[in-house]
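A single protein chain has been removed from this complex, and every other one stays in its place.
Note that the chains are named A and B in the order they appear, and that numbering of residues resets to 1 at the start of each chain.
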Amino acid sequence: QPAVAGPIVEFGDDGYLQIDVKFQGIADFTDFGSGADGTESRSDFDLRRARLVFTGMINDTWGAKFQTCAGTSATRNFGAGGYQLAMSNEKLNSNIRLTDGYLIGLFADSMNMKLGLSKIPLTRANLDACFSPLTHERSSFVYSPYGTDATKNSRDMGLVLSGNFMDDHLKYFAAIMEGREGEVRFYNPFNNMEFITSPEPSNSFEYVGRLHYAILNPEGGPTAMGYKGTYLGKKGTLLTIGGGFAYEADAAYKNTTPAGDMGTPGFLTTKVLNNETVDYTAYTADIFYEQPFDNGGVITATALYLNSDFEDAYKTATSVADQNSIVGGGNGQKDGWYVKAGYVLPFTVGEKGLLQPFVRYEDWNLASYLGVQDQGVQQWGIGINYFVLGDQKVRFTMEYYNTEFDKSTKIGDYLQMTGANTEMYDSYDVVTAMFMVSF
Amino acid sequence: QPAVAGPIVEFGDDGYLQIDVKFQGIADFTDFGSGADGTESRSDFDLRRARLVFTGMINDTWGAKFQTCAGTSATRNFGAGGYQLAMSNEKLNSNIRLTDGYLIGLFADSMNMKLGLSKIPLTRANLDACFSPLTHERSSFVYSPYGTDATKNSRDMGLVLSGNFMDDHLKYFAAIMEGREGEVRFYNPFNNMEFITSPEPSNSFEYVGRLHYAILNPEGGPTAMGYKGTYLGKKGTLLTIGGGFAYEADAAYKNTTPAGDMGTPGFLTTKVLNNETVDYTAYTADIFYEQPFDNGGVITATALYLNSDFEDAYKTATSVADQNSIVGGGNGQKDGWYVKAGYVLPFTVGEKGLLQPFVRYEDWNLASYLGVQDQGVQQWGIGINYFVLGDQKVRFTMEYYNTEFDKSTKIGDYLQMTGANTEMYDSYDVVTAMFMVSF
Partner (left out) sequence: QPAVAGPIVEFGDDGYLQIDVKFQGIADFTDFGSGADGTESRSDFDLRRARLVFTGMINDTWGAKFQTCAGTSATRNFGAGGYQLAMSNEKLNSNIRLTDGYLIGLFADSMNMKLGLSKIPLTRANLDACFSPLTHERSSFVYSPYGTDATKNSRDMGLVLSGNFMDDHLKYFAAIMEGREGEVRFYNPFNNMEFITSPEPSNSFEYVGRLHYAILNPEGGPTAMGYKGTYLGKKGTLLTIGGGFAYEADAAYKNTTPAGDMGTPGFLTTKVLNNETVDYTAYTADIFYEQPFDNGGVITATALYLNSDFEDAYKTATSVADQNSIVGGGNGQKDGWYVKAGYVLPFTVGEKGLLQPFVRYEDWNLASYLGVQDQGVQQWGIGINYFVLGDQKVRFTMEYYNTEFDKSTKIGDYLQMTGANTEMYDSYDVVTAMFMVSF
């Protein structure tokens, strides 16, 4: 059974079921996003993640995990990476969805299995638990391509193996995932229409591998298949370096166009011009450092680089949905990096409360982003975390961040064509206030 | 821990998680609603509310609540208040959604916090637990404006504080909610199309306040943030008077039209004519009385008045969706009242069973309702509750109710334009049979 347990129900001889309840609520304040032309400032309160988690083991080897995710916001949409404008409030917003669901097989320290829907083990950031980020959220640009939903670009269906060697200092992940599948519907809130991508060219799997080496303390045990953005010093001194790759052959058609002219229904769908295809290749490297001091202060610092490639298909796959969700968009072809750092202050607020100021800087080159090709995006943020009980169970976070574009953009108006939002932006500002509760 | 507990799992030193399962199933019989022209009588069985509720506390102060809601019906749709015609049966009907999700902070008897998605503390009726109404359901006209879903018109994202003074006789609620946000999609089942409202004019919060004073016994403890439609006499003699208000500046545009002619796609969307806006203001008053007698009989009686105002914007905001879901509709500008009364009969049916006959009368003036402006609606009902185990855990209810319109209406055909339903109605009749189970 887990060392730090939430509510647990035991059953049979060796079985247990743990139930976790988790919320992440957010208030965003931006300098655009309301009004008839979309240029008035806006506030948006939403439940970014509302989760029930059921983790059970039948015996020491076999078990399963069922993790739900619900959200409430009409107007905050991370689908394509980045920030999108205001949209409607309706019933479907608060749907509860399955975000992780897999069979667990704990066969040996060197081989643990997740079979089903689980995280793609490519980037460290994607494997960071989303209820313990260092800043208010993981980077928007560390996900995988293919879908508009976390069940495809953060998770995927497949087989993931993981295990530890060298007294838990060396950990590997190896995965065969479904990868590209079918077509993708891509919603454009500005004209309330769904665009449809080209289909998968042919059957091919996505292969993903990752290694990390913990130079100082080991970061996780054999069954740990994720990371945290900060451990608040509780694991001692950590220095972990990691790297990974992903590959899928024939992942997308190279030459596509909208199937009709703008203004006609065909414009929403995709015409494949010929049989040429492109492969998907990605690689990443990352480093994580955490150092607790005798006075109670804790330094945390981390950096990550990611390169995703579709053989420059964004130049020729001009279908609207392809540009924004397969070969382009926040999850398509790109490269970039971030660095983040935080410091737990060496005193408590109240009996147990901890304060952790943090900063971050990100720099990304995106093949096609929000209607602009060869775009560059820089984002920097500064903020503070308050851990009320001295752990991740109850947390408040405030962050101010600024996003700059190399080329002026309409921010999220993927076609630069809808009349509603005529303003061009070189940058925008957001203040985010967040609470988290997790048990 | 709760005094009357369902299934509870304890964890840590002081933590617990309570899990509740609740169903409310309904069979409606109406004198319209099937057949090619919609004029044949209809029966409709549906799960009005199917709920899993997870309520947990980490310690005496911090906790969280996760309440789901699923329904099954294609053809019973309370979105705009009132009754709508038959629609399709499809996969999305049975989605499980999040209906309440918030961080709990119990700081003092005088200050308890709900932060996240929770009930708007304006009307007593909205704060009544939906699994203990006096009649078969709360009034259709006691909700807040802005959305077509309970996550906006009954609940909202925000901060709600509540607390007791004067030995629990005086309770206050104070809330800052998100209020109006983005646009609203409004579904018209008669032509299978979605209409879109004008956007929020600019960033502004909704402020809500409420006070009640219990003249006799206190109605709820410090952490109780809701009411019941009937306590079956278990709280002794109650006489509670309450009142509340809500306000949001610049809640809606005053002058809008459909963006195109009827029959064109533009007709579904909204054109804002100029920058004039209107404020939203609402106030309410209510009284609740319950008196158990020595012979076992219990009288329950309650009345409520509500006034919601958008500065007569229904006269100029002529966009279809605005008329039906922002400034008009069952949740827009209106005023009216209801009175309800029930009597628990002074004998048991079987060992513990209780019978409670009830009556109700409602009278509402609606600015714009189902395509008719300045409409008046009167509704009266008579029925009986059977509490099988003498409490709210297993309940059967039967109610007959009649709805009359001041002006003839097509009932739910918001445009009076679709050919499917050509009949004009001055009134309609419904018989509703209901079961509830809750533990």
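The criterion applied here is as follows: a contact is a pair of C-beta atoms (placed from the backbone, for glycine too) under 8 Å apart; a residue touches a chain by one contact, two chains touch by 3 or more.
Predicted, not measured: the structure shown is a model, and the values here were computed from it.
Enquirer: In the whole complex, not just what's shown, which of B:50, B:160 or B:208 touches the removed chain?
Expert: In the full complex, the listed residue that touches the missing chain is B:50.
Enquirer: Taking the entire complex into account, which one of A:35, A:101 or A:243 touches the absent chain?
Expert: Within the whole complex, the residue contacting the unshown chain is A:101.
Enquirer: Of the residues listed, A:202, A:223, A:264 or A:408, which one is in contact with the missing chain?
Expert: The one listed residue touching the chain not shown is A:202.
Enquirer: So one chain is hidden, and I want to know which residue out of A:122, A:272 or A:327 touches that hidden chain in the complete assembly.
Expert: With A:122, A:272 or A:327 as choices, the missing chain is touched by A:272.
Enquirer: Across the whole complex, list the residues on subunit B that are touched by the chain not included here.
Expert: These residues of subunit B touch the chain that is not shown: 5-9, 19, 21-23, 25, 29, 34-36, 38, 40-47, 50, 52, 70, 72, 74-75, 86-96, 192, 388-389, 393-394, 435, 437, 439.
Enquirer: Against the chain that's been left off, what residues of subunit A make contact? List them.
Expert: 9-12, 15-17, 19, 54, 56, 58-59, 62-64, 66, 68, 79, 92, 95-99, 101-103, 115-117, 146-149, 151-152, 157-158, 177-178, 181-185, 194, 196-203, 205, 253, 269, 272, 275
FYI, only the chains that are shown with their structure count from here on.
Enquirer: Subunit A and subunit B share one sequence, so how far apart are they rotationally when you fit their Cα atoms? Give it in degrees, rounded to a multiple of 5.
Expert: It works out to 120 degrees.
Enquirer: For subunit A and subunit B, what's the span in angstrom between their mean Cα positions?
Expert: 36
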